[in-house]
Each structure stands twice: as structure tokens, then as C-alpha cells.
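Heads up, one of the protein chains got dropped from this complex, but the rest are sitting where they should.
A, B, C and D are the chain letters, set down in written order, and residue numbers restart from 1 in every chain.
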Amino acid sequence: MKLFRKQYSQPGTQPGVIHDEKKGELTLSLFDFNASQCVEKLNATAEQCATFLDSNNETWVHVQGDPDKDTFTQLAKDFGIHELFIEDVSNLGQRPKIDIQEEQIFMILTLPVQTELGVSLQQISLFLMKNTVVSFCGGKFNPFTTINNRLKLPTSRLRKRHIDFLFYSLIDTVIDWGFPVLEQYADRIDATEELLLENHDKDILQKIHLLRREVLLLRRQIWPHREMLNTLLRDDTSELIESDTKLFLRDCYDHSISILELTETYHEMANGLMELYMSVVSLKLNDVMRVLTIIATLFIPPTFVVGIYGMNFSRDAGPLNMPELYSPYGYLGVWAVMIFMIVGMLLFFKKHKWI
Amino acid sequence: MKLFRKQYSQPGTQPGVIHDEKKGELTLSLFDFNASQCVEKLNATAEQCATFLDSNNETWVHVQGDPDKDTFTQLAKDFGIHELFIEDVSNLGQRPKIDIQEEQIFMILTLPVQTELGVSLQQISLFLMKNTVVSFCGGKFNPFTTINNRLKLPTSRLRKRHIDFLFYSLIDTVIDWGFPVLEQYADRIDATEELLLENHDKDILQKIHLLRREVLLLRRQIWPHREMLNTLLRDDTSELIESDTKLFLRDCYDHSISILELTETYHEMANGLMELYMSVVSLKLNDVMRVLTIIATLFIPPTFVVGIYGMNFSRDAGPLNMPELYSPYGYLGVWAVMIFMIVGMLLFFKKHKWI
Amino acid sequence: MKLFRKQYSQPGTQPGVIHDEKKGELTLSLFDFNASQCVEKLNATAEQCATFLDSNNETWVHVQGDPDKDTFTQLAKDFGIHELFIEDVSNLGQRPKIDIQEEQIFMILTLPVQTELGVSLQQISLFLMKNTVVSFCGGKFNPFTTINNRLKLPTSRLRKRHIDFLFYSLIDTVIDWGFPVLEQYADRIDATEELLLENHDKDILQKIHLLRREVLLLRRQIWPHREMLNTLLRDDTSELIESDTKLFLRDCYDHSISILELTETYHEMANGLMELYMSVVSLKLNDVMRVLTIIATLFIPPTFVVGIYGMNFSRDAGPLNMPELYSPYGYLGVWAVMIFMIVGMLLFFKKHKWI
Amino acid sequence: MKLFRKQYSQPGTQPGVIHDEKKGELTLSLFDFNASQCVEKLNATAEQCATFLDSNNETWVHVQGDPDKDTFTQLAKDFGIHELFIEDVSNLGQRPKIDIQEEQIFMILTLPVQTELGVSLQQISLFLMKNTVVSFCGGKFNPFTTINNRLKLPTSRLRKRHIDFLFYSLIDTVIDWGFPVLEQYADRIDATEELLLENHDKDILQKIHLLRREVLLLRRQIWPHREMLNTLLRDDTSELIESDTKLFLRDCYDHSISILELTETYHEMANGLMELYMSVVSLKLNDVMRVLTIIATLFIPPTFVVGIYGMNFSRDAGPLNMPELYSPYGYLGVWAVMIFMIVGMLLFFKKHKWI
Partner (left out) sequence: MKLFRKQYSQPGTQPGVIHDEKKGELTLSLFDFNASQCVEKLNATAEQCATFLDSNNETWVHVQGDPDKDTFTQLAKDFGIHELFIEDVSNLGQRPKIDIQEEQIFMILTLPVQTELGVSLQQISLFLMKNTVVSFCGGKFNPFTTINNRLKLPTSRLRKRHIDFLFYSLIDTVIDWGFPVLEQYADRIDATEELLLENHDKDILQKIHLLRREVLLLRRQIWPHREMLNTLLRDDTSELIESDTKLFLRDCYDHSISILELTETYHEMANGLMELYMSVVSLKLNDVMRVLTIIATLFIPPTFVVGIYGMNFSRDAGPLNMPELYSPYGYLGVWAVMIFMIVGMLLFFKKHKWI
């Protein structure tokens, strides 16, 4: 995950303008449906989508892929999307936000996706208007394929109810993709914890740091969801969302709190792992130093003793020069001294529980 | 305790659907009572329970055990429980929540249970309707056996008052099970603290880490109880709870705050234990190193000195080669130097309070 | 201070019941007074107290000592105290709470007491009714003796004003007992700080840890006082407290904030002491290691050198074997090399400011 | 970045007075425009600006550079700016603030600028009045050059709309300059993180500390922007800002939140880098000590052994003096002992995973 993900225009430039370089690949899919029928158009063009605008049916246009200036401008014009919103949609990496107006509700959400290279974050933008939903998903992964399938079933509640229920279903799907990602983080924390108690090399340190960093960034990016759903639930300026759908949104709101609290908890766990790492390293250093100290204090003093009797003071010069060397029990005496020293040290270590 | 406990459906699937794999073992018990009589049916079926619905008596159905799709669907239909709620009941590991409607109050609570393998968390779901309470308890331990016994006594307040008093009693019981669990954590913290000041091996480190982790997870799971009880107390959309019962709920609310604050305190204590552990390890390392330094600095310099006089420079080559060896007081002189060195060091250590 | 102080009934048991085992020793004292007279009865019985209920005078009953089932039940019945409140009074170790009803105000406060064994916490429970105050103090220390004396003076404001002023005076007294306790903690922090900079053994570590633990527990227990006083000040459901007394309560409220902030500050100071301890230990380790390193690096290399010339290679085997030993300036040369080594090291240490 | 940036008058001096020493160099530029025409005057004088006051066009005066007493006093008088505000404008280093009155809105913002010497903070002050905007920018960098260019285009929305849209554009520009600065901090964090895992000298420590300090100071200085924009959006005392412009301000508000959250995140990342640094240093110390311990424990015991047989106890004194030296397999035996010791140690290290 990148620390800085936001695309932005040069400060001072005109608001609501899509940068000329936005020439991305994208696909449009269109669903026009009511309780009795459902038209599906994959790979539609912006013009085709516009023709369904005035139908009495519910219409859902989904745009998957990188922002493209021409398509976005056309869609904005046809569907009456404000230029500031379409700028937000085209500059990926936005903070999640909600803007409720009488005739239009605009939301940006962050979708965490588990890929092979780790967790990546995709920007989802949703517009709810009368009879119409337009959704944008920057990136490759389309989180809404299950919704597509449910739409085709005539018995599905998506078909029987108004478009606000589809809008809820899209939000709910984005929020719910947080659960598998968080489950994976829980597994990583558990695995690191186990590994840590056996080992403590630089790889684990890097793993912990990366984990902490990812959870921190994830938290920042999904933090606003809760407040946004709360705003949506309490809103009374728009009548686009029926009161019965609000019960479902409340359930979705609970999920967003649940996800946020899990992220908070994992963040604190990751902090705890760093502290645990430090403790394990300190403990290991203690072990190493104790071994060194035991060996050194056992052998350095007797080494000094044997050094004494390796000196070459000449007995011929006088009787005070190393008389021990000429005692018949000198060698045994030295061993006695050394064994006494070593046993003393061992008792000292025993007493201090070093061995 | 698992880091990630929540059961969830695949993102995008239809809301309010119980997963086909939910085929758990469960037992239903039914109590139909008023001030003068009490019918108890253990091991009832969903159909049997439905027959008591229209009685003028108060009816309590308790479902103990793992979620089961068929039973749950039947109960939901008979008692008029919303599909979103029954989904929450069947996906164990939910965050505690409350949903108050005019005709129905729905609560999910977390019950901490002290088992032989440590503290485990069970999900309790409660529905209060006019004259009826339905309660679900996922897991083996039934926390409500005392309530069962109290119900059979004709003098019990549970019998004399309306069903909202039973509802309060169930909530109160779940909250109160927190106290023995927290008392146990207090004991563990105290025990670890004492152990720590004598010892500091990896086992204690692991114990502290586990303690911290458990308290953190417990805190996350019981955190919402306070806010839920507050919501229940301030609610005025539903008249299911009589004003006299609210005094009892307020007492229960105090308990939930008390439990939350204890958990917070123990969390901070566990953090403090980790810091204390680090301090003890550092202090111990200091001791070890001081011993090593004392021994090494006492013996390394005299070892050098005796090494000098172990050299074999030939006196025959010239009179400058090691004349000390041929002095009559050479050996005594070396001892004097070495004792001077050692005493100097000992004084240095004394001055710095190392010995 | 115990981590877990709360007495509680088994989960699921009937609310409002005093446990049969509550058979404590307690003494009742009664004051019945108005501006012109004051009757004092020490060691009264519950029945005696009840006879003063209907007097037009102000009546204060103070119960000092451990909870007793019989006395408490009698008092509750006579004075019309709700069973839930009398249960709180009898289960010591409650979190401070307030419950305001039109005819009765109930408060639980925590009194910190400085004893010889350290700070202990006593539970104070207060009931204010029309013309009557009942106070309970669990524990041996009676904090209200000064109030008793003031009551006997006819000129005292306690006599001239209504019973709500006595109620305020009791609260104020309990809050104010926090100041000497906190002053003592300030002294302990200062003393530990000074000690720490000279010394750093395990005793100090234990002292710091204990200090931190005590302040943390104290904070938890007095934290609710502020909010309770605020609730009392803003309340308008009861007219038991006259508006003029509220000015006095506001002063008491300021004291409770002041005490809370001091506790917060001392908590942060205690945390800082733990960090300071770690720093001092690290610094000391650094000193120890520097000494070891200086000694070892000064003497290990020359010890190697003198070892070389202690070898016994036979000159007879060839002229390449240790010719230095047979040079007339060999010994001096070795000294030169060793002095060069040692001086080099000393310069290195000087440069790195180790000596 | 300086820790203390605020310029302030001596405590007690009269409010609203500009210090006599404020004699800075500054340039005034004036834009007087409506949809059809735009007059631009660079290097204008205060008197010239005043002549445009009563025009029906929109008028923007921009003051770039260090505060100057005379010019500021003149401008304040001509444009009716309150003395307290002009004092704030002239004392650079203010905390961002907003003051809304019916006829005038005053804002102080902080502009982070990326210079060659690091990030510096400039104070921007804005006054919105009917038809008039006055802006002050202390420092050399003019952030509004792009706005100047847009103003000259007749098609620009700045020309078509009222002066409140220019006011919004200035605020938006100041806020948006935060993005390149934060992008640069993200790069620095990433670079430091990579560097850190390879290296850990004092330079990196200083870099991390500086990074943390800068982000902390930046956070303090941009923190109030969010609340200020919120105040502006919710205000209803002034009608200077049209409701359509508020949609644009809401977008700007989102940006300010986004910048604040990024700063928070980077602050936590910088804290994490400091902890990572400590961990890397500890780990490295562990490595160093392990090498020392391996070498020392491998060689110190055999060194003792060879020392023994370097002693010179005289065999002539008795047969107990070092009989090993006279055994034909003595030397081989010593080697056997020493190899046994070394192999034992190596196995010990292997078992503890030190090698």
C-alpha cells in the first residue's frame, strides 16, 4: 500500500476539470429492469446508456476500470452529475465522502481487495438519482458480480424493490469485502506471533513493521465509512431512500462499525507485536550474555593462576622467586585453588539462578 | 480467544438469508406463565412454541446451542422476527447491537464464560415483543438456569410482573457474568506481577502477552454494552418496557460501566506488566554484565603481567633482556604490582557502588 | 489496593436482595436538629432512628461499619429506601453513582483514606430525603467527625439551613479527603525521582510500579465524582436541593475536577518515572560496558604479544624459530610495541570521549 | 521549522497596535474585474487600491511580502478592517483562525511551502467584504499566480461569478498546496524506512527525529483548517457567501480533512520509525554480542587448558608435579580435550541457533 495514494491537480487550477491525461481503459455495463423484466448490456457505450435514462424502469450503469476523460465527461453530462463529483471520481485515491442533495446522493467508498501482492485499495463511487444508479470502480477487480447475477433472477428482492435497494446492496457489498481482508490480517498476526516466540531475525521485524503500516493505512481509509453511513441514515433532506431500506442500511452501518473496531484492535495488536519483539530480543541478549559471563568468569581467574606459574623467575637469583614451583605438592595445590575458584563461581551462579 | 470470530456470508449475497450449512444441535425450552401458573416445556419443538403465541400469558422461548437453519426459519416466521435479525442470530460472533422498534426490541449481547480452556465468548440474542421473549444462546453453557428456577416460584417478582421484567433479568444476568471473569483476570494480573519480580523467562513473557491480548479482545466485545443500555433507557419509541423496570435497567447500566472500566484498567495494567517485564530484563542484564566486568577487569590486567614474565627472552643475548627475572625480589615485586592493580580496581568498583 | 474490590451476587439471582452472610458490626448515630436545638444519639438502634422520622426537625442517621443484613433491611423499610439502592450500599466496592428521583437522591462516593498500610478506599453512600439524610460509611474510619462537632454549635450554618446543606457538607468532606492523599502521592513521586537518579535497584522498580498501580486504581475510583456532581448541579427533577446550596456544590464540583486532574498528572508522572528508570538503567549499563571495553581492549592485545614470546620453538631446529628472543634489544622492543598499542588505544578512547 | 514562530507584542500593551519596527518590503497587486473586463495593476500603492473601492466591479487586492506598518495602517483604514485583525495580519506566525461578521469575513490560514531548505510555513490572511477581497501573504512565495492567470481569461468562472468564488478559490489553493508537501513527506518516510533496514547510524536517527518534529509542527499548524471551514460552511450570520459556492467549499473541506488525516498518519509512521530504529539497533547489538560470545566461549576454555601445561612446576621436586608433561601421549591428550571442548560449544550454539 502506498503512503500517498491521492491523485490531485496542481494547486490553483480550476475546480471540476478532468485532467487531459486521463485516458484509461474501462468497460460500461448497463442493467435496465423492473419486477417483470431485466435488460443487460455489457460493454455498452456512454451514448447507449443515455438512451435508457427516460425509461420508467430502474437503470444501473456500472463503470469498471481506469478513469477516462471523454467517457466520464459524457456520462456526467447525460446523467446530470456535478463537475466537482466527476473530478473526485476521476482522481483516484480520494478519502471516502458523502454528499446528499435533494435529487442526488453521491458517495465515495474504499474497497479493500486481497490480491496476490497483498491488500490493495480500490475507489468505489456511487450516484443515486431517481430511478438511476451510476457506479464507478477504479481498478481491475469488479466486486459486484454477485449483484449482477442476483439481478437476473425475477424473484430477487433487487428486482421487486426500487433502485434505492440496489444502492444499499452496492454499499453493503463494498463494506462486506472488508471481512475477508480482516480475517487474513488476523491470520497474519497469529502467524507472526507464533513465529516470533521461536525466532527473532530481521525478516520478522520487517513483517511486523509492514503489518503495522498496512493496518494503519487501512484504518485511515475505511475510518470515514461509519460516519458516512450514519449521515445517510439520519438524513432527511432527500427522499431517495425509502424508510424500509433504512433498516437494511442500519445493518450495514453495524458492519462498518464492526470492521472499524477490528481494524483498531489489529492496529493495537500490531503495536503489541513490536513490543513483544523488543522483549524477545532483550531476553535473547540476556541469554547470550549470561553464557558469555559464565564462561568468562569460570575460566579467566584460573587462567590467571596458571599464568603465574608459567613465569620464568629464576630460582638461582634467590629463594623468594617462585618457591611454589619447587614444592612437591605445588601442582596439586594449584589445582585445588582452581577447583575452589570454579566451584565457588558455580555456586554463585546457582544462587543467582543463572544456571 | 480468536482474533476474528465473526461468521459472515460471501460479500454481495442476499441479505437476511441463513446459510444452508447451518445445521446445528439445539434445544428449545418454553415457559408460559402468569402470576398464578407456570407451564414449563423442556425440549420443545418450534411448532409447539407457536401454539403458545396467542395465550394471554407471558411466554419465554429459550434456544440453546448452535444455529440451525430450519428451526430458526420456523421461529422467525411464527414470532414475526425480521429476516435481518435472524441472520444476525445465526451468524455467531456479531458485535453487540440493539434495534428498537415500536413492537419489537432486538438485542445482541456478548457473554464471557470462564471455561477450563480460558475465557470464551458466547453470543446472546434477545427479542422482546408484547407478552413474548425469545432468547438465543450460541454455545454450550446456559447462563439462565437460575432464572428458570426463579420462574417456578409463585412468589418471584418475575411471575408477578410483566414480561419486560424477564427481559431485564436476562440482560442483567448476561452483564453480571462479567464479574467472575474479571475477578479471574485480576487474580492473573496479580499472580503474574509477583512471579515477574522473581523470574523473567519466556513463559512469563508469553503469559503477559496472552493476558494483554485477551483483555484487549474482551474489551472490544463488551464495549458496546454500555451504549446499548443507554439507548434502551432513553428510548421513547417503544412502550414495551415499563417505567418501573427502567430503574432496574439503570442499575444494570451501572454494572456495564463498571465492567467496562475494570476492563480498561486491566488493559492498562497488562501494558504496564509488559513495561515492567522489560525493566526487569534490563536490570538483570545489568547485573550479569556487572559481574562479567568485575571479574574481567580484576583478572585481565594481572594476566597480562604474568604473561610478561613468561616470555623466553634470552639473557645470554644481552643484559637488557628481562633483568627482572634475575632479581631476588622479582617475584614478590610482581605480586605487589598485581595486588595493587586488584585493590585499585576493587576501590573503583566500591566507589561506583558496583560491589 | 485490590485490583478487584467489588462484592457481587451470583449472576441471575434476584435483584435487591442482601446476602444472608452480611453480618457486620456497625454503629448508628443520630442527629435530630433545628436552628434552636440538637439531639445527638450515639449507638442508636434502627428502631430508635425510626421514631425521629416524623419530627419536623432535620434528621441525620449515620451508619458506620460493615454491612449488616438485619439493620439494613430495617432501615430501608423505615426510611423508604429502594431495595436496589440498599443492595448497592451493602455490596461494598461499588463504582460511584448517583440516582435522582423527585423525593429521594441517592449517591455512592469513594473515600480515599491514608492508613498506615497505604491508601485504602471506603464506600460512602448518601440518601437525601425531605428533612432526612441517611449516610453509610463502610470501613473503620469515620470521615464526618468534624461535621458532628460543627452540628453541635448553634451558630453553625449547618443548624441554620435545611438538611440539603448537611448533604452538601458530607459530599464536600468526602471529596476534600482526596487532597491529603494526593499530597502524599506528590511527595512519593518526588522522593522516588530523587532516589532514582542515585540508585536503580529492584526496590525502586517495585516502588514505581506500585505507585503507578495505585494512582491508576485511585483514578478509576474517583473518576465518576465529577460527572455525578455535574448531574446533581444540572438536575431539575428534584427540588430537594435549594438554589443557594448549588453555589456551594459548584465549589465542590471544582474540587472534584481539581482532584481528578491531579490524579491524571500523577499518573503521567508515574509513567514518566518508569521511562526514567529505564533510561537510568541503560545509562548505567553503558558505563559498565565502557569500563569493561577499556580494560579489555587495553590488555588483551599486549597479552597476545607476551604470549608470542612465551612460545617454546626450538632455536636448535633452525634460525627462523623466534630470532627475536635472541636479539639483545628484544625485550625492550616488545615493551615498545605494547606501549604503542596501549597509548594508541588511550588516544582512541580519548577521541571518542570514553575517558 | 521553528518551534516557536509567533510574533507577539509585550504583554499588557494596547491591543490592535502594529509595532513600529514593522518596516517590511511588500508589493501590492490589484485586480478589478467583472464578467466583461479585468483591470490588473501590479506594484500598486495603497492609495491607488482605495480608488477602486467604490467601483461596482469585484476588486481583489493582494499584498505579498513582510508586514509594513504604514501600508497596513493605510489599507486597514481604507477598507474598514478592524485593528485587531490587522494586528493579527502583521504579527506573523498566528494560529489559523476565522472571524465571521455580517459585513466581513476574516480568515488566517497556514500555507506549507516546499523550499530547498525544507518545508516552511507562510501565513495567509484573507478578508472578504461586499465586492472586495483583500489577501495578505507573508513570505516570498506567491501561491496565487495560477489564480492571476485564470482571472485574465474572460471565460473563467472566476470572472463570471461573484467575488465569493474568488475567496473560495484562494482558500482552496492554500489548502491544496498541502498535497505536494505531504507527498514529499511520504517519500521521505519510505526512503528512511528502506535506509533503516540496511543501516543504523546517527544520521538516520537524526533524520527520523527531524521528520517526526516537522510532521508534528505541521500538524499543529494545519489542524485548525478543518474546523474553520466547517464554521464557514455552517455559518448563517453573513450572506457574503452564496449557497452555490458552498458546494465548492464543501469539496475544499473534504481536502482539509484528507490533509489532516494524512498528517496524522505520517506522524504515527514517524513514531513507528523511531521504534523500528530502536529494534534494529537492539537486533544489531544482539548480533555483535553473539559473535563475541561465540569467539570467547570457544577460545577462553582451551586457552586455560594450554595455560596449565605452560606452568613450570619442577618435576625434580616430586613425581606429582605435572606428570602429564612426561607422558608420551600428553600433547595428543590435550588436543583431544580441547577439541572436545570446542565441539561441545559448537553443538551448544547449534542447539540454541546461534550459528
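Methods note: a contact is a pair of C-beta atoms (placed from the backbone, for glycine too) under 8 Å apart; a residue touches a chain by one contact, two chains touch by 3 or more.
Just so it is clear, the model here is predicted, and its values are computed rather than measured.
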item	value
Which displayed chains the hidden chain touches across the whole complex	C, D
Among C:S9, C:Q74, C:Q206 or C:N321, residue touching the chain not depicted	C:N321
Where the missing chain touches chain D, by residue	2-4, 6, 8-15, 82, 84, 88, 94-95, 97, 99, 199-202, 205-206, 209, 212-213, 216-217, 220, 223, 274, 277-278, 281-282, 284-285, 287-289, 291-292, 295-296, 298-300, 302-303, 306-307, 309-312, 322, 324-332, 334
Those residues of chain C which, in the complete complex, touch the missing chain	143-147, 150, 156-157, 169, 172-173, 176-177, 179-180, 182-183, 186-187, 189-190, 193, 197, 247-248, 250-251, 254, 257-258, 261-262, 264-266, 268-269, 272, 275-276, 278-280, 282-283, 285-286, 289-290, 292-293, 296-297, 300-301, 303-304, 307-308, 310-314, 316-318, 320-322, 352-354
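Keep this in mind: only the chains that are shown with their structure count from here on.
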Pieces of the assembly without chain B, by contact: A, D | C
item	value
Given chain C and chain D, the chains that contact each of them	none
Chain A onto chain C, rotation angle from CA fit, given as a multiple of 5 degrees	145
Distance between chain centroids, defined by C-alpha means - chain B, chain C (Å)	24
Junction residues of chain C - those touching two or more other chains	310
Overall pattern in which the protein chains touch one another (line/ring/star/complete/other)	line
Each pair of chains that touches, named by its two labels	A-B, A-D, B-C
